[in-house]
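One chain of protein is taken out of this complex; the other chains stay put.
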Amino acid sequence: MNWMLLLMPALPLLLGLTLGLGGHVQAKTLTGAGLACGLAVVIALLGTDGLRLDWILLGTELGVDGLSRGLLLLAGVLWGAAAIHSRTLLAGEDGRRYAVFFLLTLAGNLGLLVARDVATFYLGFALMTFAAYGLVVHSGKAEAMRAGRIYLILAVLGEVLLLAGLLMLAAQAGNTRVEAIGEVYRQLPHPAITAGLVAAGFAVKMGVVPLHVWLPLAHPAAPVPASAVLSGIILKAGLLGWIHLLPLGEIAVPALGQALIALGLFGAYYAALVGCFQQRPKTVLAYSSVSQMGLLAVLVGTWLGGEGDDRLLAVAILVFAVHHGLAKGLLFLAVPMIQRGVRPVAWLSLLPVLALAGFPLTSGILAKSALKTVAPDGLSLLLTLTSVTTGLLLLRFLRVAWPESQAREPAGRHELLSWLLVLVLSLMLPWWLATGDLRGYSLQWSSMVDGIWPLALAGLLAFVASRLLPRWPGLPEGDLVAPLERRLIGGGRWMRTRLERWRSPSAISTQDDSGLPAERRPWPEPGITVGALLLLLVVLGLAWLIA
Amino acid sequence: MMAGLDVYALAAAALIGLGFFGLIVQMHPLKRLLAVNVLGNGVFLALIVIARRLPGGPDPVPHAMVLTGIVIAVSATAFGLALVRRQARDEEGDDE
Amino acid sequence: MLTGAGIYQALPLWVLLSSLLAALLVFLAGEDRNRLRITVNLAAAVLKLLLVGVMGYGVLQGHTFLVTMPILPGLDLVLHADALTMLFTTLSALLWLVTTIYAIAYLERRPNRARFFGFFSLCVASTMGIATAGNLFTFFIFYELLTLATWPLVVHNGWPKAMAVGRMYLRYTLGGGVVLLLGIVWLAALGQSGDFVAGGTLEHLAPEHRTALIAIFLLLIGGLGVKAALVPLHGWLPSAMVAPAPVSALLHAVAVVKAGAFGVVRVVYDVFGTSLVADLQMNTVLALLASFTIIYGSVRAIAQTDLKRRLAYSTVSQVSYITLGVALGSPLATIGGLVHLVHQGLMKITLFFCAGNYAENSGIHSIDELNGIGRRMPWTTAMFTIGAFGMMGAPPLAGFVSKWYLGMGALQAGAPWVLLVLLGSTVLNAIYFLPLLHRAWFRESGEKAIATAGEPGPGLLVPTLLTGISALGVGILAGFPLSPLSWVTFIVGQEYAP
Amino acid sequence: MSDALLPLSVFVPLLAGVCVFLSGGGARSPVALSGVLLSLAISLLLVMAVGSQGTLDHALAGWEPPLGIRLHADGLAALMILLTAVVGALVSLHAVGQFAGKSEIANRFWTLWLLLWGSLNALFLSADLFNVYVTLELVTLAAIPLVLLAGSRQSVSASLNYLLLALFGSLLYLGGVALIYGMTGTLDLQLIGERLPAGGWPVGVATALIVAGLLVKAAIVPFHFWLPPAHGGAPAPVSALLSALVVKAAVYLLLRLWAGPLQLPLSAPWVAQLLGALGAAAIILGSIQAMRQPRLKLVVAYSTVAQLGYILLFFPLAVASAWQGAVYHGLAHGVAKAALFLAAGNMLYHLGHDRVAELRGMGRPLALSLGAFAIASVSIMGLPPSGGFIAKWLLLQSALEQGLWWIVATVLVGGLLAAGYVFRVMRYAFMEAHAGPSVDRAPTPAQPLMVWSALTLAVLSIVLGFTARPLLTLLGEIPLGGG
Partner (left out) sequence: MIVVDTLAALILVVLAWRCLLLTDLFRSIVLFIVFGLLMALAWARLDAPDLALAEAAIGAGLLGVLLLGTWRAMGSPDGDHRQPGRALQVIAAGGGMVLAVLVGIALHQLPVSEQAAGALALERLDEAATQQPVTAVLLNFRSYDTLLEMGVLLMALLGTWLARVPLMESLSGDDASRGTELLPVALRVFVPVMLLVGAYLIWAGTHSPGGAFQGGAVLAAAGVLLALAGRLRGDTGDSLPLRMLLVLGLTVFSLAGLLLIPLQGAFMAYPPTLIYPVMLIVEYSLAVSIAITLVLLYTGSRGLRRGPA
C-alpha cells in the first residue's frame, strides 16, 4: 500500500520520460494517467501510512494527511477527466510531445500532493510548474508563446522566492518534514521573512494579485484539458504549499496574514471586475479563478494571522478548494462544447455556474458558508459582496460563452464522458468532504438567502449596465501585463544590445594568422661595434665597483 | 715600483686602447683583425712588463704565456684571413 | 621491493600511468592504426575505472595510498589518495570513458586523430595527477602539464580562429601558472612544503607572516582562478569553445576548470585550513569573487547567440559555485561546493555533448538554429533539457542538490547575501536556458531541424544519454550511500572532524 | 690512480679526434664512433669517480702549483663533463644521420667535434687561469670551423664575427690574467684566492677584464650579437653542441671564478647586481628577439641568448640553492637546447627551409621532430616536470628567501616569454596547410637516427626533472675557495 505513494507519481513520470522509446502514445498515456489517477483516488479514499525513502533525493518522505487527501481526490478526478478529454489531442500533431508534458505535469502534481518533506515537495512543484509550460504553449500560436513566456517568467520568479524560503528552513533543520515546519519556524530568528518568501513563492501559482497576470493569458492559450487541470488543481498546489510550508496554526505572523488577506480581498474584487470586461469565455473563467483564489488567500491569511479555529479553517479551505476545482474544471471542459452549441451541456453548465456563484444547494453555498464561518468578523460584508462581483463575472461568462448560432455540433465522446464524470462528482464530493456543521449551516435558511440576493443584485446590475453601455468595453487580457511587458521586453532588448556590444574577448584580432611577422634580421655586423662599446661600459663599471 | 715609470707599460695600455678603438671604428674585417692583433700585442706587452719586475731576472712564466699567446693569435689570425678571403670571394660572386 | 602491498599502496601511480601510457601508446601507434588506438583508449579508460574503483574501496576502508619520490631536498613528488581525491578521480575516470567513446565517434574520418587522442589521454593523466597530488608542488606539476596537454586540443582544428584562441588560452593559463608558481615557491621559501593535510598546515605561521600568507593565498587563488575561470581571469574559457565538442566537454566538465576549482579546494582546506582562511579574512574575499563571477558569467551568457559560447559562460558562472561553497567555509556550504564539482561536471558534459550532437548532426551552432530540433532529436534534446534544468537548480537534478546545500551553507555561515546570489543566478540561468528549450521543443521547425534526419549515431548518443541520466541519477539518488553527495558528506565529515 | 682519469678524459677524445683526422673516415666511420664511445666511457668513469671519491686533483707532470698546472674535478666540473658526454653522444648519433653521404664534411665534423669534446673537458677540469685561456681558445677554435661546416655565405660571415669577438674576448681575459699574475704571482685558482688583495684598482681592472671577456664568450646580452647567426647558421648537430655546451663553458668559468679566486670582487653587492641585471636583460631581450625571428633555428638561437641569462641570476642571489639552480639550469638547458636544435635541424633537413611561418600543416610529416621540439620546450619554458623547472624553482626559491623581487619577476616573465616563442612555432605546426606543403625542394625525411636522437634528448630534459637529487648531490656544496 505504501509503495503506491511512490508508484503514483513515478508511473506517469517514467512513462513521460520514456515515451520516446516508441509505443502507442494514446494508449500509453491514457493507461498511465488512468492508473495514476486511480491510485490517487484509492489513496485519497483509503489513506495510507507514510513512506520513507532515504536514498531518494535528500531523504524523501511520502504520505498524506487530511487536506492533501482531499486535494489528492480532486486531482485524481480532474486529471482522470483531463486524460480522457485529451485523447483527441494525443492523436494530433505533436501528440507525443503533449503526452510527455501532460504526464510530467501529472507526475509533478501527484508528487507534490504526497510529498511530506520540503525537498520532495519542491521537486514535485517544480516539475509540475515547468512541465505545465509545455501544456500552455502546446498550440504553438503566438498567443500561446506569449502566455508561456509570461508564465515562465513568473514561475521562475516564484520558484526562486520559494527556494529562498525553503533554504532558510533547510538551513535550520536540513530537509524539513512537513509536520515539523512549525517547530522549525519557531527556531528561526526571523520567521516572518521566511514565511513571506514561502508565501510569495506560492502566491505566483495561486494567482494572487499582482502575480496573477499569467493566469488570464495561460488559460485561454492552453488546450482545454490543460486549462481544466491548471485552474482546477494546479493552482491548488500553491494552496497546499501554503498549508504545508507556512507555520499555520503554529506561530502567528500577523503582518503577513493581514497582507495576504488584503491582497486576497483586493484580488477577489479586482479580478472579477477586470474579468467582466473580457471577450473570451476562458479568459473570463481565468479571472474568476484569480478572484476565487483571492478568497482562499483570505482564508490562509486569517490562519496565518493566528485567528480562527484550525480545524474549521482546514475544513473550509478544503471544501472551498475542492468545490472550486471541480466547478472550474467542469466549466473549462464545457467551454468548447458550449461554444459549439451543444445545448444540453450548455444548460447543464449552469449548475457549476450557479455553484461558483454560491447558489443555495450547490457546492458553492458550502464554500461560502465555510468562508463566512471562519473569516474575521470585520470582513463578512466584504466577503459577501464578492458574491455580487462573482455573479457579474459569471453572467459575463455566460454572455460570451453562450452559443449564438443555432448550429449544432455533436460533442465528442471523450469530451462528453470526461465532462460528465466531473459533473457528477462535483455535485457530490464537496458535500461529502464537508463536516456536518458546515453542511448544516449551509442548509440554513439565512444561508440560502445570503446565497440568492447577491446573485439577484448582480443580475440587476448587469441588466442596467448592458442597457447603459451599448457597446461593452474590453480590457486587455492579463490587464497589468501589457504595459509591463513592453517595458520588460524593451529593457531586455536594450540590455542585450549592451551586452553584445560589450565585445567578447575571443574577438581578438586574428590578423597574425594571415601573414608572416615582419622579417627581422638579427642585429647586423656593426653589432661588434656596439657590443664592444657596451663591453667597455661593463669593464669600466666593474673595475670601478670592485676598486 | 719600477712599473711606475715603465714606458712599455704605458705603451701596453695605449695599444690595448688603440686596439679597442680600431675594432670599433674599422668596418673592414681585415682591419678588424689587425686591430685585434694590436690589442693582443698590448696585452702581451703588459705581461712582459709584469715579468720584468721579478727581482731575480725576467719571469719565465709570462714569457711562456706570451709565446703561447702569440702562436694562438697567429693561428687564429690565419684562420681569420682565410675567412676574409672566403667572404671576399663570395662577394665577388655576387658582383658577377 | 615491489611487494604486493607496495603495488597496492602505489595505486595512485597506476591510476596516473594508465592514461599516461595510453597517451604514449597512442602517439607511438601513429595515425593509421585506428583499431589499435581505439582499443588502447577504451582499454585504458576501463582499466582506470577499475583501478579507481579499487582505490575508492580502499579509501573507504581507511587504507593509505602513498607514493613519494624525492625531487629536491624538502621537495617531494607525492601522490596519495584521500576521499577528496576519490571524488575527482572517479568523476574523471567515468567521464573519460564516456568522452572517449564520444570522441571516437565524433572524430571519425577526421585527420590528426592520433594527436588528438594522445593529448586527450595526456590531459586525463594530468587530471589524475592533480587529483592524486599530495602537495602543492606535485599539484603544480600536473597543473602545468594540463595546460600543455590541452593546448593542442584547443587548437586541434587548426583554423586561424582556433590558433588565436589557443594563444589567448596560453596567455591566460601560463600566466596563471606563473602566479601559482610564485605562490608555491614563496610558501617553500617560508619553509613550507605545501602538503595537503586536512585542516591545513600553516596556522603556526599566522602570527609572524600574516601579510605574506595573505599574499600567498591571493597568488595561489589567482593562479588557480585562471583555470577555475574566476572573473576577471575567465576570458579564455568562452573562447576555448572553438575546440572540438569532446574537448569542450572535457575542458568544461572535468579537466581544466575543475582542476582550478579542485585546486582552490585543496588550498583552502588542505593547505591553509578554513580557520586560517577565515582568520586572514580571505574567505570573504573569495566568496565575493566567486559571487561576482556567478552573476557576471550568467549575465554574459545571456548575450551569447552561439550555443557553445553560451554554455561556456554558463560554465564560468557554475564553476564558481564550487569556489563559493569552499569560500563560505561552513560544512554545508562545503558539501554544496564539493558536490557541485561532480554535479556540474555531469551536467555540463551532457550539455556539451548535446551541443556537439547538434553541431555534428545538424550543423547547428547558433541558438536561433535550434528551432524545432526537439522533434528530430528528442533524445539529445531531452538530455539537453536535463542539463539545462540541472544548471538552473531544478529538483531532482544534480544542480538542485548542490544549490540546496550551498544555500543552507550560506545561511549557516552567516552570509545570507549569498542566497541572493544563488537565486539571482537561478533566475539568470533560467533566462538563458529556458529560451533554448523553448526553441528546441516548441518552435516551428527551422531549416536546420528540417534538414536533420534524426538522432546521431550511437557513438554520440549513448555517451550523451549516459551522462544526462547520470546528472539526473545523482540528484534523484542523492541520498544513496555511494552517491557524490554521500561521498562529499564523508569528506566534509573528515575535514571538520575535531 | 683514479685521478689519472682527469688527463685521460681530456686526451681520449682529443686523440680520438686525431685518429679520425688521420683515418679520413666519413659519417659512419667506425673510428669516429668508437672514439665517441670511448670518450663517453671515460667521461662517465670520471663522473662516477667524482661521485664516489669526491673531489679529484691531478698535478700535471707532477709539478704542484704554483709551478705546474693542476687539474681539478669537483662536482661542478663532473656535472659539466657528464652533460658534455651525454649531449655529445646523442648529438653524435644525430650527426651520423645528418652527415650521411657527405664523407669529407663528416670527417671534419668528427675530427673537430672530438677535439672540441676534449677541449671542453680540459676547460672544465682546468684549475689554472692561463690554462683556462688556452682551453677557451681551443674551444673557440674548434667551434668556429664547426660553424663553417654549413658552407653557406651566412656561416662564413657569422664565423668571422664569431672569431673576431672571441679573440677580442679572450684577449681581454688574458689581460686580466696578466694583472692577476702580476699581483699574486700564481695562476692556480686556489692560490689566487688566497693571495689576491682585497681591493684596489688593479684587482678591479683585472676582474673587469676577465668578466668582460667571459661575457663576450658567453654571449651574454649585450654581447650576444655573434651568437644567433653562428648558432643559427651551423648544421644542426653543430648548433646543438654550440648552444648546449660551448657557450656554457664561459658561463661555467664565471661560476667557477666566483666560487674560487674572484669571489671577493665578484661578490661586491653592486657587481653582483650588475651581473644579475645583465642576466635579466638577456632573458628579456633574448626572448623578445626569439619571438620575432622568422627562422626556426634563429628562434632557438635567441632562446639560448635568453636562457644563459638565468645562470647569471646566480650572482645577486649567491646562496647554495641558487648555486644549485644555476648549475642545474646549465644542465637542463644544455640537454633541452640540444634537443631543440636537433629537432629544428630535422625540420630543416626535411623541408629544405626552416621558415617558421611555413611550417603550417607540417604537423603530420614532422610529428616526431615536432614532438621532440615540444617536449624539450617544456624544459625551456621552465614548466614542470622538467629539468628547467627544477632550476627555476631553486632560483625562485632563493630569490624569494632574500626578497629579491626583481629576480622573481624576471624568472617568471622569462618563462612566459619563452612560452611565447615556443608556442609561436607550435602554433604554425598545428595550423592547417594552405594549399600544400611549402618546401624549397622535394621533402627528404630525416633519418630515424636523427629523429630519435632528438627525441631522446627531449625526453632526457624531462627526466632531469626527476633526477635533481642525485645530480645535486654530485654537485655538492659551493666549492668556495677551492677551484
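The chains carry the letters A, B, C and D, assigned in the order they are written, with residues numbered from 1 in each.
The working rule: a contact is a pair of C-beta atoms (placed from the backbone, for glycine too) under 8 Å apart; a residue touches a chain by one contact, two chains touch by 3 or more.
A quick note: this is a predicted structure, and the numbers were derived from the prediction, not measured.
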Any idea which chains on screen the missing one touches? A, B, D
Touch with the omitted chain, as defined above, among D:38, D:183 or D:409: D:183
Which residue among D:27, D:46 or D:148 touches the omitted chain? D:148
Among listed residues D:80, D:112 or D:164, the absent chain is touched only by D:112
Touch list for subunit A against the chain that is not drawn: 529, 532-533, 536, 539-540, 543
Even though one chain is not shown, subunit D touches it at residues 1, 4, 6-8, 11, 14-15, 18, 21-22, 24, 58-63, 65-69, 71, 108, 111-112, 115, 118-119, 122, 130-131, 134-135, 137-138, 141-142, 144-145, 148-149, 151, 156, 159, 175, 179, 181-187, 195, 197, 200-202, 204-206, 208-209
For subunit B, which residues touch the unseen chain? 1, 3-4, 6-22, 24-28, 30-31, 34-35, 37-38, 41-42, 44-46, 48-68, 70-79, 81-86, 88-89, 92
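The rule is simple: only the chains that are shown with their structure count from here on.
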Between subunit A and subunit D, what is the separation of their C-alpha centroids in Å? 77
Dist(centroid_CA(subunit B), centroid_CA(subunit D)) in Å evaluates to 27
Multi-partner residues of subunit B (each touching 2 or more other chains): 23, 32
For subunit C, jot down the residues that touch at least 2 other chains. 160, 163
Write out the stretch or stretches of subunit A touching subunit D in their complex. 513, 515-520, 522-523, 525, 527-528, 530-532, 534-535, 538-547
Subunit A-facing residues of subunit C, complex: 160-161, 163-165, 168, 235-236, 238-239, 242, 299-300, 302-305, 309, 332, 374-375, 378-379, 382, 389, 393-396, 400-401, 403-404, 407-412, 419, 422-423, 426-427, 430, 434, 438, 441-444, 475-481
Subunit C residues touching subunit D - in the complex, by the definition given at the top: 27, 31, 69-73, 75, 77, 111-112, 115, 140-142, 144-145, 147-148, 151-152, 155-160, 163, 166-167, 170, 174-175, 177-178, 181-182, 185-186, 188-189
